[in-house]
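What follows is chain A.
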Amino acid sequence: MDLTRLEINRRTALLTSAAIAANVINPMRAFAQEAPKKGGVFNVHYGAEQRQLNPSIQASTGVYIISGKIQESLVDLDADGKPVGVLAESWESSPDGKTITFKLRKGITWHDGKPFTSADVAFTAMNMWKKILNYGSTLQLFLTAVDTPDPQTAVFRYERPMPLNLLLRALPDLGYISAKHLYESGDIRQNPVNLAPIGTGPFKFVKYERGQYIIADRNADYWRPNAPYLDRIVWKVITDRSAAAAQLEAGELQYAPFSSLTISDMARLGKDKRFIVTTKGNEGNARTNTIEFNFRRKELSDIRVRRAIAHAIDVPFFIDNFLGDFAKLGTGPIPSTSTDFYPGAGTPQYPFDKAKAAALLDEAGYKAGAGGARFSLKLLPAPWGEDISLWSTFIQQSLKDVGITVDIVRNDGGGFLKQVYDEHAFDLATGWHQYRNDPAVSTTVWYRSGQPKGAPWTNQWDWEDKQVDQTIDNALTELDPTKRKALYADFVKEVNTELPVWMPIEQIFVTVITAKARNHSITPRWGSSSWHDLWLSA
Partner candidate 1 sequence: MRIIGLAGRRLAASIPTLFLILIGVFLLLQLAPGDTVDALMAQMGGGDAATARELRKFYGLDLSIPAQLANYLWHLVRLDLGFSSIYGKPVATVIMERLPPTILLMTASLSFAFFFGLVFGVIASRAVNKWPDTLISTLGLVFYATPSFWFGLMAIVVFSIYLQWLPAGGFEDIGEVRTGIFRVIDIARHLILPTLTLGLIFLAIYLRIMRASMLEVLNLDYVRTARAKGLDETRVVMGHVLRNALLPMVTLIGLQAGTMLGGSVVVESVFSLPGLGRLAYESVIQRDLNTLLGIVFVSALLVVVVNFVVDLLYARLDPRISAEG
Partner candidate 2 sequence: MSEQPILSLEGLSVRLPRGADRTHALNGVSLSIASNEILCVVGESGSGKSMMANAIMRLVPGEVAIEAGRMMFDGRDLCTTDPAAMREVRGAGIAMIFQEPMTALNPLRTVGDQIAEMFRIHTDLSKAEIGERVLSLLEDVRIPSPKTAAKAYPHELSGGQRQRAMIAMALALDPKLLIADEPTTALDVTTQAQILKLIRDLQQRKKTAVLFITHDFGVVAEIADRVVVMQHGKIVEQGTADDVLNRPTHSYTKQLIAAVPPLTAPPPRPLSSDNILTITNVAKTYRTGGFLDRGARVTAAVKDASLTLPRGATLGIVGESGSGKSTLARCIVRLIDPDNGAILLDGKDWVKLKRAEIRRETRHIQMVFQDPSASLNPRRKAAELVAQGPIVHGTPRATAMTEARELFALVGLDPSAGDRFPHEFSGGQRQRIGLARALALKPDVLIADEPVSALDVSVQAQVLKLLGELRERLGLSIVFITHDLRVAAQVCDLVAVMKDGEIVEHGLVADVFSRPQHPYTQALLASVPGGAFAREHQTAV
């Protein structure tokens, strides 16, 4: 291992990726103020088909990439990440934080011509967000009712205080509205509209050929004046990533969202002037690579062993050589892109130190036996994401050097969730932790104790810490934004010391888009936004 480090000089490694960075940093290349051109077809790579397309009942980028253009949310994020009204014009919260009133925009109609009113908001909130929507159900846990005094006003009543900035930051993803008159009868999950979404957005659903493509055309009577510019959006189902890159180069695709291509293809297309490869516009969808410890294994319940494992892995080397510059050194569960909650670099960190790792293992009583082997662990990697398979191989290689033999056990999607989060048949597990703009949405559940058995991406490590639980609960209902940020800073310090889950790598999705596109990647969650202002130059 040491020989290789000397042999690689960091300069050459950095040089190659620097070239790409140059192209990345100033993707916009100061455009002369061209007038927006109407028309054109925008082909999008759609890697993994979803079972249904209604964003009010399923929170995932795979749904937003399509229905985010057809249905609209109450609120979206503007260029610098601040909430801006879409279906809602204005909002205000009562001092006790238990009543939040939204004033809705007037004159908006659904694609089938019916008017959009507060009744739709009430119905969606109470029957979809609260009952079915993943993460929405926990967010709206204490929502008791939504009053609709007049068609333009929706009043949300909460049993316990709901911090306004938490709600506003969650609604862009968890605030899509569906039409009440379409969903009020019958089982929401079985409603055929889920596969032919009807919304208020800039594009109208046309056709869905399962396994092939989805088409949406321009909505002539969209409420924003003379928008959208594009005539048609086509989402093409291509499961093989190399084939998708080929179609991009052959001009049959114009946009590959959310790192849907392979790392090497993205690096290569970065040097091609026909395309722009950037992480800009994905800040709203940050994620971290994890190492999850199962405390049911005696060795892993010992904090020294967990720290030794953290010290044994040279994360900067892995990022430089395997992920290029689509990733950064992580510092904990809250990524640096979350300007409102990032606690800075003060939290406990575990830099690469093989000697310390070996010492900690000896101290914990696991001496190196014959051939240097101390004990062996089963590592279950999540089966999606090229970076996860590279990262699990790197963990295997690094731990072997400190005497821990790692056996990778492969599963498919269903099998992985069952084995890790339900049957707890794992020693180490690794996958993605999605950060959704606010720690309370999908981050604290990784640490809060008392999570139900079988709930994926939650604390299933057979580990409980009263102090951490207390901090999380306080932060959830703390109304004052500065106090809330401080509480979350304490949360990060506590979990980084105990290290039930280690989140050493921070990544943002990468966008690969044709250089002809204008007004693209202009908001932190642009991939999921409505593209009402997107247009294609000559």
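Selection rule: all candidates are chains of the complex that A comes from, given by their letters.
One rule holds in what follows: contacts are C-beta pairs under 8 Å (C-beta built on N, C-alpha and C of every residue); 3 or more make two chains touch, one makes a residue touch a chain; residues count from 1.
Computed from a prediction, not measured in an experiment: that's the story for all the values here.
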Pick the candidate that touches chain A in this complex from 1 or 2.
-> 1
For the complex, which residues does chain A have touching candidate 1?
-> 41, 43, 48, 50-52, 58-62, 132, 134-135, 137-138, 189-190, 194-195, 209-213, 215, 234, 236-240, 242-243, 246-247, 249-250, 252, 384, 411-419, 422-423, 434, 442, 452-457
